[in-house]
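Yeah, one chain of the complex is gone here, protein chain that is, but the others are all in their spots.
Per-chain residue numbering starts at 1, and chain names A and B are given in the order in which the chains are listed.
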Amino acid sequence: MESTKNLHEYILTRLIKISGYSAIIFVLMIFYFLLREGLPTIGEVSFTNLISLRWYPIENYFGLLPLIGGSLIVTLGAAIFAIPIGICTAVFIAEVAPRWTRDILKPLVEVLGGIPSVVLGFLGILILAPFMRRLLDLPTGLTALAGSILLGGIAIPTIVSVAEDALDSVPRSYRDAALALGATQWQTIWRVTLPAARSGVMTAIMLGIGRAIGETMAVMMVTGNAAVLPIKWNSLFLPVRTMTATIAAEMGEVAKNSTHYHVLFFIGLVLFLISLGINIAASTAVFKQRRRAERILS
Amino acid sequence: MIKILIEHLNLQYSDGKESLRDINLEIPANEITVLFGPAGGGKSSLLRIFNRLNDLADVKLISGKVLLDDTDILDPMIDVISLRRRVGMVFARPVVLPMSIRSNLTYGLELAGEKREMKLDEAVERSLVQAALWEEVKDRLNEPAISLSGGQQQRLCLARSLVLKPEVILLDEPTSGLDPISTGKVETTLHELKQTYTIVLVPHSVQQAARVADFAGFFLQGELIEKGIGKELFINPKDKRTEDYIMGRFG
Partner (left out) sequence: MAALDRQGKLLINPGSSDARLARQKLGFSCLTLITLVTVIPILSVVIYILVKGLPAISWSFLTTFPYDGVKQGGIFPAIVGTFFLTLGTAIFSVPVGIGAAIYLSEYAPESRWTGIIRIAIINLAGIPSVVYGLFGLGMFVIFLKFGTSILAGSLTLSIMTLPVIISTAEEALRAVPQSFRVVSISVGATRWQTIRRIVLPQSLPGIITGVILGLERAAGETAPILFTAASFFLPRLPNSPLDPTMALPYHLFVISTQVPGMPVKIQYGTALVLIVFVLGMNLIATTIRSRARAHRQW
């Protein structure tokens, strides 16, 4: 009896250990597959083609720059409005709001974080785009700006949650000391608490931006899908296309093992490496916030 | 009769704290042996060797012999689980498991394979009587254990250590969080228990040591400075360091 129980426990412990290492295994598997299907691009498509300004796969134009540009401008736009709003909201919730308000707002923000991006994209098409078209007198409302707004809306909950946690973990003694020296609450927040939570807030921003870069559906539905390099001054008001949208839109029609197929995987590889970079930066920047960040990153 | 024999025991943790150097000590059966001395002296470490709880910590080096009757506790081949059933432990802060009073007590028994309700009931009552807690809780056995007061919780922990009918009971500053009345109750109980069990105690004050010790050992920075019969050691310590500590000149 004892020995079967011991065997039972031994097997279970082994399984648990394998589960523990599973995360590493999966990351490596994903990397491997992206490499396997994406690297042939390097052999099949010339370098000059890849850095050209035309993305027109039907005629074998595989210029990635318009796509990268599209992702950049939409993400940048999202960052510009999501970061200040996100941080201010986090500050409000963590430092200014009374208890009862906090108890309502925190779950509310989590709710926004949980809304599927398809739904946001859907509303973007039906409401935001026509609204912007009329407001700004544009030929179409499906623009980079619309994408930025939606992406901002998607990034804000992540930024708020992680930043609010970071602010919350600043020890009371810091605030008490500043107040005892005669600072107002306002001054305490901006000169003491926020700097003290700096690494957590940086993580929040990085994670929010990371989420924005990786977003697919909402941008695809709302940015118009024109693969044009967004360098004109009014590019924000024109349609663009992101890397993520490209993959999602074109993968369904692509022949397996064609050059187009390989290039799409190559784009996926690029996205993978970008998110790898952001996440390593975020995780080395701050140790304490990491676990909560892992959880909230969704 | 010697219950635990310690010969040339050396212990080092990876972080260097609370180590033990060349300890030679005999713990007599059915007596209260007190290990006392200032903090960091190694007393708790020694206690945790007796039930191999030191396995949970980062031990760099351990050598020597520690014999419980005829079993060498330090032997890596021995069945640690049954050792822990022979040697029970009560900790400094009362730690009750997040279950009912009764379940706290039957936990160890069920792990040992005991399923018969009657046996479990008997063991519960017996151990609560021995810990002087039975009268206070006999009608509340199914309530959560954290509803008890601090003193009651600690006596529950004592009862929990008795439920498996161990041979030795280890107590690490068991009354440090308790009021004087509860402390008194625990000390009285220990006097009764020593008839059945061997007791090794780390006291939380010299006064407590002097009150309960049949046999005592003074530990300073990992070394056993002096050992002897309780009455003699506290009235007539032979080593100056022992005397200084007992007199409160340092601590």
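By definition in this document, a residue touches a chain if its C-beta (ideal position, glycine included) is under 8 Å from a C-beta of that chain, and two chains touch if they have at least 3 such contacts.
Remember, it's a predicted structure, so these values are computed and weren't measured experimentally.
Engineer: For the chain that does not appear here, which of the shown chains does it touch in the whole complex?
Structural biologist: Hidden chain, whole complex, touched shown chains: A, B.
Engineer: Tell me which of A:Thr41, A:Thr143 or A:Thr216 is the one touching the absent chain.
Structural biologist: A:Thr216
Engineer: Can you tell me which of B:Ser19, B:Asn51 or B:Ser127 touches the chain that was removed from the display?
Structural biologist: Result: among the candidates, B:Asn51 touches the missing chain.
Engineer: Which parts of subunit A face the unshown chain closely enough to count as touching?
Structural biologist: Touching the chain left out of view, subunit A contributes residues 9, 12-13, 15-24, 26-27, 29-30, 33-34, 36-37, 84-86, 88-89, 91-93, 96-97, 105, 107-112, 114-123, 125-127, 153, 156, 160, 174, 177-178, 181-187, 191-192, 195-196, 207, 210-211, 213-217, 221, 244, 247-248, 251-252, 256, 264-265, 268, 271-272, 275-276, 278-280, 282-283, 290-295, 297-298.
Engineer: Where does subunit B touch the missing chain, residue by residue?
Structural biologist: 51, 53, 56, 81-82, 84-85, 88-89, 91, 93, 95, 97-99, 107-108, 111-112, 144-146, 160-161, 164
Operating definition for what follows: only the chains that are shown with their structure count from here on.
Engineer: Could you state the distance in Å from the CA-based centre of subunit A to that of subunit B?
Structural biologist: 55
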